[in-house]
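The complex is shown incomplete by one protein chain, all other protein chains being positioned as in the whole.
Letters are used for the chains, namely A and B, taken in the order the chains are written, and counting of residues starts over at 1 for each.
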Amino acid sequence: MESTMIGTKTINGYIKRLRSLDRESLQQDIELRVEKARDVFEIIVANDLAKIGMVLLAIFLIVGLFAPVIAPHEPNERQTNDQGDWLRGEDPSITYPMGTTDNAHDIFSQVVFGTRVALMAGMLTALMVGGLGTFAGIIAGYSGGYTETAIMRIVDLAYGVPFLPFAIVLVIVLGANLWNIVLAISLILWRETARVVRSEVLSIRELADIESAKASGASDTRIILYHIFPKVLPTAVLYSVFAIGWAILAEAGLSFLGFSDHEMVSWGSMLQAAYNGQALDQSMWWWIFPPGICISLLVISVYLISQGIEEVVNPHLREV
Amino acid sequence: MNTKKYILKRIVSTVATFFAIATIIFFLFRMVGDPASLFMSPGMGGEQLERIRSSFGLNDPLYVQYYRYMVNIVTLDFGVSFYYQSSTGPIVIERMINSLFLTMPAILLAYVFGSIGGVVMAWRRGEPLERVGLLGAIIFRSTPRFWLGIILLFVFAGILGWFPSFGMLSQDIEFRGHLALLLEPDFYHHIILPIASMTFYLMGLPLLLMRTSMLEVINEDFVDVCIAKGLTQREVMFKHVARNALLPVVTAFAVGIAFSFGGNVLVETVFSYPGVGRLMVDSVFRSDYPVAQMSFLMMAAVVLTMNFLADLTYFYLDPRVKAE
Partner (left out) sequence: MSLLEVKNLDIEYQTKKGSIKAANDVSFSIDQNEKFGLVGESGCGKSTIAKSLLRLLPDNGAVTNGSIMFDGTDLVSTDEKTLRDIRWDEISFITQSAMNALDPVYTIGNQIVEAIQTHENVSKKNARNRAGDLVELVGLERERIDSYPHQLSGGMRQRAMIAMALALNPRLIIADEPTTALDVITQDHILEEINTLTDTINSSLFIITHDISVVAETCDKVGVMYGGELVEVGPIEEVFVNPQHPYTLGLLNAFPTIEGGEDELITMPGQPPDLQDPPQNCSFYERCPYREERCAHADPELTRRSDSQYAACFVSEERDIGAEYESVVDKEEVWLKL
């Protein structure tokens, strides 16, 4: 009787200690993670180019967010003079900082609103590519066997598809709008993420802590979520960021070819209008330069940031 | 694995991939129902539509259509083009070769200069030159090809008038086959600007990749041994580090071709160049279904062939692959 009493007491005490230990280790764990996140951020910020990229991107984000406030006119509003005549092909002036198109649209306002389309295309694609690619890569690398072969065959397939023509076909079939463009781009771009994540998972699988987690009976889901996912995250993020760049360029290209939502003004559709509107022959440089420079700058900002992230993923790139 | 077996295996998987892509395209067009409706224009009467339908064989069951489609692919016969009123094959193949003439020099230039640039950047690690190169590579990669093309047109064809602004040949010169084209100075005059706008864009990736790859290899022990052997810096960098660092760039070369070939549409559009990408887009707008479909498949075939060749090159460059 007495011995069981002591036994219960000891067990209770033990459980209590375990709980407090757990809490402590949890707190340590959180601290460790916060510290790690700070380290990662420091590595990225230590790269001057990445810093410049962040500032650039922030500017575009602000412009995109406050487009209606910043833009003096509606992007598709005809600009007229006092007599009610259309102001076609006006030179840049104080009223129209980037001039007007041959259809009397204010170019500055169009550029400002175009930021939204580019940012949306980039970020939505990054989410889809990151999600789909990481998922496929982890499943392929972790499960192996037929599942892996099947997924990698699909990846091979995606590598064999000509990117822009496929996007064109898909957009024709599904309808020309931003969502379908994003979908079409993502259906191709996930391949790279999947391939890289898979090969990383293959080497992670061999690590000791995975073995020990398996031995202690952890479920596959748990192993993937707690042991594998955190390790492939930097790579997944890096390739998602690359996808932003690809997506913005691809969206611009598709819009330039005329495969876009005509209600939405994008930088690519502006260039299409300029090209078809004889901007070249009329030397309307103010119509040609701003949209192109904006595409470049936005993509540059993304790639500059990716340089910093790459230093997290690949320590060889860090300067000592 | 021996060389023969490896090559055979790659051929089989390449062909299989091609047919898988062809299948996807087949169903993609049929997913929305009647493909003829895609190509219906307001002026078309019911009779015309019926003719299109029967020429597609759209009244047959799906598996019959699929079978016929596959036979068409194998025999390179996609029927008669609605727009050109002649056999699809020769039209697409001619445009295909035009595109290759544009893409091949551009991608070769881009990868040769890009790789060399990447070596130099890694070699000059930490110096201002590396920074400039890095920024340059990023700017190249970030500038849309078609916009660069428009700018080049604007400056060199428009303002300076040094180059023609559109097409593959001047209007007074007749196209007399692709061999004659290669001997025609006027042709080169026309393709310099499009090639330039593609090359700059394509150069970004090899520049960055080669640099990254070099920086990884440079830390290997064998590099120390090479220096200890008394080789000059140049020999160590090019003969050993670059040779090892080249492997991932070769893989990227394949992907690069795929990207570039698909993206040709853009440059071909800007310069009104009669390439296969432009042909596909035009055919889509003209509802010329057979040509659009075959153009797409031809592009896929080129991409797959290039991937295959790149694999072989990789196989040749890395003795370790052979051992597996």
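Of note:
One rule holds in what follows: a contact is a pair of C-beta atoms (placed from the backbone, for glycine too) under 8 Å apart; a residue touches a chain by one contact, two chains touch by 3 or more.
Bear in mind that the values here come from a model prediction, so they are computed numbers and not experimental data.
For the chain missing from the display, the contacting residue among B:130, B:186 or B:318 is B:318, taking the whole complex into account. Set against the missing chain, the residues B:141, B:190 or B:240 yield one that touches it, B:240. Contact between chain B and the unshown chain involves residues 125-126, 220-222, 224-232, 240, 243-244, 317-320, 323.
To be clear about the criterion, only the chains that are shown with their structure count from here on.
For the pair chain A and chain B, the distance between mean C-alpha positions equals 25 Å.
Listing the residues of chain B that touch chain A in their complex gives 13-14, 17-18, 20-21, 24-25, 28-29, 31-32, 38, 125-126, 131, 134-135, 138-139, 141-148, 150-151, 153-154, 158-159, 165, 212, 215-216, 219, 254-255, 258-259, 261-263, 265-266, 269-270, 277, 280-281, 284, 295-296, 299-300, 302-304, 307.
Touching chain B in their complex are the following residues of chain A: 49, 153, 156-157, 159-166, 168-170, 172-173, 192, 245, 249, 252-253, 256-257, 268, 271, 274-275, 280-281, 283, 285, 288-289, 291-292, 295-297, 299-300, 302-304, 307, 310, 314, 316-317, 319.
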